[in-house]
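With one protein chain held back, the other chains of the complex are shown just where they sit.
Right, chain A next:
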Amino acid sequence: MEKTTTASLTAKKTMIGQRLNKPDAPDKATGKTRYINDMVLPQMLIGKVLFAGRPHARIARLDTTAAEKLPGVHAVLTGKDVAGLKFGFVRDNVPLKDKVRCEHDEIAAVAAETEEIAQRALELIEVEYEDLPGVFTPEDGAREGAPQIHDNFPGNKSLHFEFKDGDLAEAEAASDFVVDNVFRPHHVTHCCMGTSCAIADFDHNGKLTIWTQTQYPYNYKMDLAPALGIHPGNIRVIQPPVGGAFGSKLDVYPYEPIAALLAKKTARPVKVMYSREEEFKASPTRQSAIIHMRTGCTRDGTLTFRTADVLMDNGAYTSWGPTIPVVMMRTVSGHYRVPVVDFKAQAIYTNNPYAGSFRGYGNVQAAWATAQQMDMLADLVDIDPLEFHLKNAQKSGEVTPQKSILNECVFVECLETAAAASDYGRKRKEYAAERNKPGRYKKGIGLASSIHNAGGAKIHKSDGIGTILKVDDYARVTVITGASEIGQGIDVVIMMIVAEELGVPPEHVTIVNNDSDIAPWDVGVHASRTTFIAGNGTRRAAQKARAQILNAAARALGELAEDLDLRDGSVVRNRDGAPLLKLERLMRQMHFQPEPELVMVTDYYEPNSEPEGAKYSSNSSAAYSHAVHIAEITVDTLTGEIKVDKVTVAQDVGRVINRMGLEGQIEGGIAIGLGYALSEDMRIEKGMLKNPCFRDYKLITAPEIPTFDLHFIESYCVEGPYGAKGISELPTIVIAPAIANALYNATGVRIFNPPMSPEKVARAIHERRVQATSPDGGVIPS
């Protein structure tokens, strides 16, 4: 601290917008952090699962006798031990199966003293299968007479969604241009660096403690209970540090009830942890889809309508994956001003792996289509491409057909900022002019954007959070909150907000958020909601504590509470910052006075959004935001390789809280989107995953990371904490179509089915050259 003449006076400073480290970073940097994968409990057994390894079959014979006899084996479970324990989104899943519906169906499970013994026991289980004909595409599954996957879901029909608004026939008639394409977003998977893991332990009163990676602790109890046949109240959820989640831990997956059932049977703690190969095969995917989309506009560039007919490969069971149309339809109807919309989606059971939720949740797939069609239309209309985007971009106060209310909307500013920073207009024209000239390497620039919920998503009756905050005799603050920390950095945000309100150093704030017996209700880390919802909850709780503290200080000092402030660990005079009383001292005075009081407050915050109704016509998020990405790429037209040189981002963040965390979320989110766009691809052939390893499933690594130019547009959301909005999904959503549009700009080819792998790009470029009949006829159908 610099010493000046005013050293004794404490000026008002704000935490908001600063750069702060994560409090857990030093322990993570030294290897001290004990992840769930590292945990060992006394008496703990190792659980292992026998997977079917075939996509569709009847189990003709199952004999576990030899496995049970193996010394060191404590329990063997099969489908007949779990009859009736149905769970999952539509209760179509059981922890252990009596029929095989996908490659990774869990047939039996063992608990043994060591991993080696458990593995040997699996090898001793005798199973005879009668293979059944399978269905491996949603089209096949929907066909008359297709093999049935579940008896109680005729026609293999899973979830169905529809939303319509406006007169489509009229809008079509008024359109001068219509683009009409089929997009096929593919299967990818989360690849959390820490593989799936659960440790379960029952006490002798029948209460289960489960250490899990869930990012959704309260609903997790509700979802897990039916898989065990116990009451959700008898489950205690503990969330140790995890190696990533990205949406994959929103659902309960069979290994979790399996760990619990083995623990129940053995009366010992049981740990189940996947190998990387098991992780690839048995953890969820991003939902794949076939999207038939049409978008129309007039010659002067005004959008007239958008339709989407979506067919989804449900896989063998219904998890959160096929619920993505709820988000997709908000993009289809709300990405730009869409006057008329017609949206339909149907999920069909197949014998493929099934999807869960994944960062970007449906919007990755939807924006892949909408943002490419916007780019196509921009080339057709009579106005400048950027003008076209600006003309259709919503402004503050507009309401989408689904009744999403766009308060504090800065879509126009995002477009203008990104375009100006990257010199988009000039480069787009220049590169297009170069497209057909000779030369192996071609440059391209592409713009894409999307809209996403940024104030939670009321998909349940509640999107709220409970917060308990206490300040102790040493002015140390504890925040007990349902907000889970899965690496994303809500811990720092909570510390900063408390520091802002109570004038304490952020490192004096402790967060307790990993035990469902302690922390109050929250709806989990998803839907870009945590900074918004937990931020508001923390702020409200801290403000209650602040009022109590200032009132006590006013009484102690004979001042008016409104003339006082909390800064730098002291009560100060608002006017000049003169320190009057150390907060620590005040806390003890409050505690030990004749009428003692402790500072311990509670708050329940429920955002002002509306529940997502069956008609999908409600303002289900308390805020929405936009992001614009402009990708600049170099394409090797010979090999088809795309190098992403630079990405300019302009995103409505509401208000920056932790600048470092925000940058990290955007850079990291884009990296996941880059993998989706360029290299990640689960090769599933007849239901079997052919590339369950990092060698064949290519994640983005350091050399492929482009230069980032990040622009945070602050819209000051009235409902958000200090104006902040949720931010973490848009980066993953927008990058892929930006690259697709840049690829078109560079080469004149469009890829509809990601990833834009070198083989696919090279083939498309080659085919376009062969076609060569029309100079611009390079749209290759998928």
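By definition in this document, a contact is a pair of C-beta atoms (placed from the backbone, for glycine too) under 8 Å apart; a residue touches a chain by one contact, two chains touch by 3 or more; residues count from 1.
Just so it is clear, contacts and distances are computed from a predicted model.
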Which of "2Fe-2S iron-sulfur cluster binding domain-containing protein", "DNA ligase (ATP)", "Anti-sigma F factor antagonist" or "Response regulator" matches, in UniProt, the chain that is not displayed: "2Fe-2S iron-sulfur cluster binding domain-containing protein"
Hidden-chain contact residue, picked from the options A:Lys86, A:Lys164 or A:Arg276: A:Arg276
Touching residue (missing chain; options A:Ala111, A:Ala483, A:Ala671 or A:Leu689): A:Ala671
Absent-chain contact - pick from A:Asp24, A:Asp176, A:Glu387 or A:Asp472: A:Asp24
Residue numbers in chain A that touch the chain omitted from display: 19, 21-22, 24-26, 28-35, 37-38, 116, 120, 190-195, 241-246, 275-276, 486-489, 660-661, 663-664, 667-672, 693-695, 699-703, 705, 708
